[in-house]
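Here the complex is missing one protein chain, while the rest keep their positions.
== chain A ==
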Amino acid sequence: MSSVLRPAVSLIVLMTLITGVAYPLVVTGVAQVAFPEQANGSLVYDDHEKVRGSELIAQNFTGEGWFHPRPSAGAYATVASGASNLSPSNPALATRISDDAAKEKVDNQGPVPLNLLTTSGSGLDPHLSPAAAEYQVARIAAARNLPRDSVQQLIAANTYSPLIGPPVVNVLALNQSLEALPSQSR
């Protein structure tokens, strides 16, 4: 028994030092030098150097004049974030989607895209599908008294289409560029 005790204890200590201390430290060291922005949370700053969020983390936007993100099961809480975990057969899912659809529905437009009515797995999905963003253009243009085309162009400019995944629009970036547009009234 003692023949296995010493290696067992000393190897768990050594492996803790190698994989639990040295490995994360080395990765942190290299990451902080090579990719400092990403390693520290892809933070978004305003002109006064104040942190306004992270590119990768959804924030809530309400009101007619902003692009709304997808709903969040945890009300956009970040510590900890969560999902609805509603099963397809749960009546609560259909009820919630139906209620939200009534709020997001724009007159004279087709049905609301499902993307805009479903909560994501993380509760912090920073993206919309281009269709879900475009659905909101008419509402935003009217609220901000802007031509639809200029709002529409923002979507195109903020759409990212990877080779191996669906096209996505970052809602925070979209709303920031919306803010930057010269608008007649709010």
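The rule is simple: a contact is a pair of C-beta atoms (placed from the backbone, for glycine too) under 8 Å apart; a residue touches a chain by one contact, two chains touch by 3 or more; residues count from 1.
What we mean here is this: contacts and distances are computed from a predicted model.
As stated in its UniProt record, the chain not included in the shown complex is "Potassium-transporting ATPase potassium-binding subunit", which appears among "Potassium-transporting ATPase potassium-binding subunit", "NADH-quinone oxidoreductase subunit NuoB", "Menaquinol:cytochrome c reductase iron-sulfur subunit" or "ABC transporter permease subunit". The missing chain, though absent from the display, is touched by one residue of A:14, A:156 or A:181; that residue is A:14. Residue positions on chain A in contact with the hidden chain: 1, 4-12, 14-16, 18-21, 23-24, 26-28, 30-32, 34-35, 38-43, 50-63, 66, 70, 76, 78-91, 93-94, 97-98, 101-102, 105, 110-115, 117-129, 132, 161-166, 168, 172, 175-176, 179, in rising order.
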